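Structure incoming, see below.
A single protein chain has been removed from this complex, and every other one stays in its place.
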Amino acid sequence: MDWEIVIGLETHAQLSTHSKMFSGASIAFGAPPNAQACAVDLALPGVLPVPNRAAIERAIRFGIAVGARINRRSVFARKNYFYPDLPKGYQISQYELPVVEGGTLEIPVGSGTRVIHLTRAHLEEDAGKSLHEDFHGATGIDLNRAGTPLLEIVSEPELGSAEEAVAYARTLHALVRWIDICDGNMQEGSFRCDANVSVRPRGQTRLGTRCEIKNLNSFRFLDLAIRHEVARQIELIESGGRVVQETRLYDPDRDETRSMRSKEDAQDYRYFPDPDLPPLWVDDDWMARVAAALPELPAACRARYQSDWGLSPYDAATLTQSRDLSAYFEAVVHSLGATDQAKLVANWVTGELAAALNRDSLEVANARIGALALSGLLRRIVDGTISGKIAKDVFDAMWTDGAVTPGAADDIIEARGLRQISDSSELESIIDAIIQANPAQVAEVRAGKEKAFNYFVGQAMKATRGKGNPATINAILRARLTA
Amino acid sequence: MALDPDAVRRIALLARIAVTDSEVAALQGELNSILGMIERMQGVNTAGIVPMAHAFEMHTPLRDDQVTETDQRAEFQAGAPAVQDGLYLVPRVIE
Partner (left out) sequence: MSDPVPLGLVATARALAARELSSVELTGALLERIACANPVLNAFITVDPEVSLRQAAAADERIARGDAGPLTGVPVAHKDIFMARGWRTTCASRMLAGFVAPYDAHVIEQFDAAGAVNMGKLNMDEFAMGSSSESSFFGPVRNPWDITRVPGGSSGGSAAAVAAGLVPAATATDTGGSIRQPAALCGVSGLKPTYGLVSRYGMIAYASSLDQAGPIARNAEDLAVLMNLMAGHDRRDATSLARPAEDYRRDLQRTLKGLRVGLPRAYFADGMSPDVRAGVESAIAVLRRLGAEPVEVELPRVELALPAYYVIAPAEASSNLSRFDGVRYGHRAASYGDLADMYSRTRAEGFGPEVRRRILIGAFVLCHGYYDAYYLQAQRVRRLIAEDFASAFEQCDVIAGPTSPTVAFALGAHADDPLQMYLSDIYTIAPNLAGLPAMSIPCGFGVHGLPVGLQLVGNYFTEARMLGIAAAFQRETEWHLRAPAAMTP
């Protein structure tokens, strides 16, 4: 049977504030256990929540960035359940009236794009952490993370494959970092997904029974977990079984999803408006200020790179993976002062620079060659001082030494005598000596063997230690050998 | 609406309050008499009335994003039922 896969993602993005959603405790990662759990986070008797303006502002920023409706009035609600990592016995979240509703995200699919609709994005607080090791059969509870602000972003069930789900998650990940609302650190759990997965025979309008796979904290796990869950559901149905709606956990060690029994006992969250918190109000003025402060969004940036600077869709997409990368790229282009060389800059940024960053596991913000220094190097290619090939050697030297000034490339070119030899008379005498020394190869060239011609190019480059201007060498050889 | 013993047990489970069989019987009577009193409100026509969650129609004030709290773990854990290495201990949680 032909199966259609239906996936919706719920993504928890930890908002990049200093303090928690409802308390003044720090959210910095890595503190000793419970050192950042204040009276409010511990739910001591008598404490009360007060919302963090910066967290709300980040939610608004997201809403505007995805073209969603920002609800003027939204309501904090309590989601009641008992769990040791949930100190109050309820999580403050948003239920019937979230701060952000609707919106879209354009994701790359194959060589084109697809628009995915968002259901909503709401504010909530994170729970603490349970540690199961080393406590003689007990579980240890660390509440440092309790109360950390989260934006839960819910997509419509419109994703049709694991690839699309990953593309959506990557696009969303890039966006939340781009607009600076989340650091996107997946190892630390700052960006994690729950996937709602169901299958149905193609053509059926009713949705199949879904399973929710919790806490997928890498794109790879997201991909693997969905593939396995889809296979499990299809196999189950084809062998006459029925999918049961449940919460499942992906186990990367065993590469399978399994039922979370602990969440199964008929849960009733008893949502109701939090009586400690009057409704949240976002006025037009606040929204306008947030909108005005938003950077150019990645989609607009991509479009501009293609239309104004003639980049390919692929290069434009690569360069807008992060705001830092795009800013670096634009800084090089502007410093070079030649937007017609944007393609050259794009090649270097997505090529040499990306490779070097990747090799040394560095972020572009920590690149060992600054944008001005790279532009200084590329300037010498453009003006013919060095060849592209020599430029790669200079790049490596700059990377090793660390380069920030526009003159860094020039210093290396001078110190190592790498300036390109473009002087015709100098090259002519070198070439003439090579021709005289290789009569047999001259004959082959004259007989039409292009390979023999390349031999002379190689010899000329060797004699000039790579500094000969390849175009000039070519022209002289053509004149001498094919005349 | 009258609660039967199973409903009482289910609510007690949701609320994490242990109940014995004899307590269930007593609670069933007590809760049903309270619900009976509450029943009086249910015939009232409230169509179109906006539910009132707070005494005032106000908007929540907001905090500036500043870290104002310091580490008070030692004091907070002084009276905790079970702690080790700064962690609160609970019976093993199985997932």
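Order of writing sets the labels: A and B. Residues in every chain begin at 1.
Throughout what follows, a contact is a pair of C-beta atoms (placed from the backbone, for glycine too) under 8 Å apart; a residue touches a chain by one contact, two chains touch by 3 or more.
The model shown is predicted, which means the values in this text are computed figures rather than measured ones.
Thinking of the complex as a whole, which visible chains are touched by the chain that is not shown?
The undisplayed chain, in the complete complex, is in contact with A, B.
Using the touch definition up top, pick the residue from A:8, A:51, A:103 or A:298 that touches the left-out chain.
A:51
Out of A:158, A:276, A:428 or A:444, which is the one that touches the chain we can't see?
Missing-chain contact among the listed residues: A:276.
Touching residues of subunit A against the unshown chain: what are they?
So the residues of subunit A touching the unseen chain are 39, 42-51, 78, 80, 82, 84, 87-90, 139, 141, 143, 268, 270-272, 275-278.
Since one chain isn't shown, list which residues of subunit B touch it in the complete complex.
So the residues of subunit B touching the missing chain come out as 1, 3, 7-8, 11-19, 27, 30-31, 33-35, 37-42, 44, 46, 49-56, 58, 60-61, 63, 72, 75-76, 78-82, 88, 90-93.
One rule holds in what follows: only the chains that are shown with their structure count from here on.
I'd like to verify one number: the distance from the centre of subunit A to the centre of subunit B, where each centre is the average of its C-alpha atoms, in whole angstrom.
Chain centres of subunit A and subunit B, defined by C-alpha means, are spaced 41 Å apart.
Over in the complex, which subunit A residues touch subunit B? Could you list them?
17-19, 23-26, 32-39, 42, 44, 50-56, 73, 76, 82-84, 130-132, 135, 137-143, 249, 260-262, 265-266, 268, 270, 273, 275, 277-281
Would you tell me which residues of subunit B are touching subunit A in their complex?
10, 13-14, 16, 53-54, 56, 58-69, 71-73, 76-77, 82, 84-95
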